[in-house]
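Of the protein chains in this complex, one is absent; all others appear in place.
Entry: chain A
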């Protein structure tokens, strides 16, 4: 019964002191004096505004990346009790007391600190010695650029953390693969790989590069498994499905869930609403939803509507007309029809109201029961305030002479008959008898006589058109483009037959009560699409750089400057580490090519298992560097030095790998080995020396004198800020 008492209860714990020490050192280096400076540093000004919006639950669109990273930053703010009240307008602005600086910066700093033990374990899992692993981790620890980037409210350190976590989990999984497939820990590491990958992608799209690399490596390893005749087809299928589930299905689901949380958190309408469709806007609290709540769903003959262009570029606008006419002659001498102007107007206005009219009937009110308009029906559009008909004819448009002018028809008795019949084509219809629906339906208006399509040309009219946007009839319509598609935004059934009453009615707000809910998937697709296609004007930035400058660190970024003293923070790397990492990469590639060619001629310089390790290390480190760096040459956006940091991390991991390989296989006898070790020690101390030299501009303390700052300017291209005396 009590047999278990015969033996003492023993808990054996194995603690890798290396790891503990590294973690502690990492925490010290990243967390020390974290809330200094108490001012907005560099891109905090950018991410901060989103944190504030999260705190206030206001919807926003940011095209720089998926929402997971932003949400993590916001989590810091939430834990610190941030209320979101801070005006993020200027780098260097002092934080007010309500901003919990420490907790806002905590998460990135923790992520940055944890990268160090992760690097150690990755090297161990790559079967390199603990000594090499320790060296690699120390290099990461002493890398000034990684420290700077971790200590502020920025996303790169979080991204690097997830990338390294994904790599480590895959390596653990791969090493378990040989003896214990489908064991619990096998599953844990496999699933963790997928989860970490999706988190990396969720923080920044850049994470996609590492995800793809891991997928490719997993594919390659699976391909090798296929050749293993000991495995049955069934077990191979299981392996395949397990990988598919963990590396594809789960990341996708995670990615969707980030957006789900994002959209659940942000339910209030805000400043970025206008680039979304009306349906999306209506799903947010406040804003458009307040107006459109309770509108009738089906557009009927006699409906009063406002028509919004779906494109939303260069700005959202509504089909508009006013009593002014087109000038008889334009400045360039071309003539016009001199009829009433039709434009697209970026503000809500009573002149944006149009009435849908049945060409066969005179009445402008909705009959009882309402007769809905369907796809393919022919309608006339009557401008509510002026009661003129939307018209187009074979007259060149004011700014786009290849298209037709669109006007509200005035009969001048000059043998220019009205051509005011439009066919309604619902673009996103499900069947050909679909009813035209408020907000949901995207419609094209095809002119019956000339088959021109009502289109927003994107140009803005000169003074005579009050700089409103030009609307034209596009004759050579080449397929689908959003500038030709319109949707009904505000809608009500017209009741008043008389013009006077109608004007009153048009001025009164619409108000009824049913709400329109968009499904999550519809919202997700729209938001994702908008984020990917949102084009920011190509911005020039003082500290932007080209990808080629990064390898040699020819550029830096000034993050912050003390308002009075010379204390400043720069994104500047440890120059010695960067140079050594480049040398390591070159040595690795040259040695690999040499081995590869020699192996092809059946000459084996190193044992087979050492070769396998060497290749795997290269796939991860050189591959990781290449996929995180080379794509930037194809990108046209504004690039900064910090985009290089993930690639740099992989490159640094390569240094201990190459060093250990060199000492194992190239320094055979004792004397060179000792010399080699001495060299490494000397080199490590100089890395530390460089680190401590640059630490004043890494931490922003202590403040340096002008002469000291000038001494730090190792390269002419570095931009160290020196105050004029």
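Basically, contacts are C-beta pairs under 8 Å (C-beta built on N, C-alpha and C of every residue); 3 or more make two chains touch, one makes a residue touch a chain; residues count from 1.
The criterion applied here is as follows: contacts and distances are computed from a predicted model.
Trainee: Using the UniProt record as the reference, specify the protein name of the hidden chain from among "Protein O-mannosyl-transferase 2", "Cell cycle control protein", "Proteasome endopeptidase complex" or "Mediator of RNA polymerase II transcription subunit 18".
Mentor: "Protein O-mannosyl-transferase 2"
Trainee: Tell me which of A:311, A:518 or A:585 is the one touching the absent chain.
Mentor: Missing-chain contact among the listed residues: A:311.
Trainee: Check the options A:532, A:634 or A:671 and report the residue that touches the missing chain.
Mentor: Candidates A:532, A:634 or A:671; residue touching the omitted chain: A:634.
Trainee: Which is it among A:404, A:457 or A:487 that touches the chain not included here?
Mentor: Touches the omitted chain: A:457.
Trainee: Can you name the residues of chain A that touch the chain not displayed here?
Mentor: Contact residues on chain A toward the absent chain are 223, 226-227, 229, 233, 311, 313-314, 331, 451, 456-458, 476, 478-481, 483, 540-542, 597, 600-602, 634, 636.
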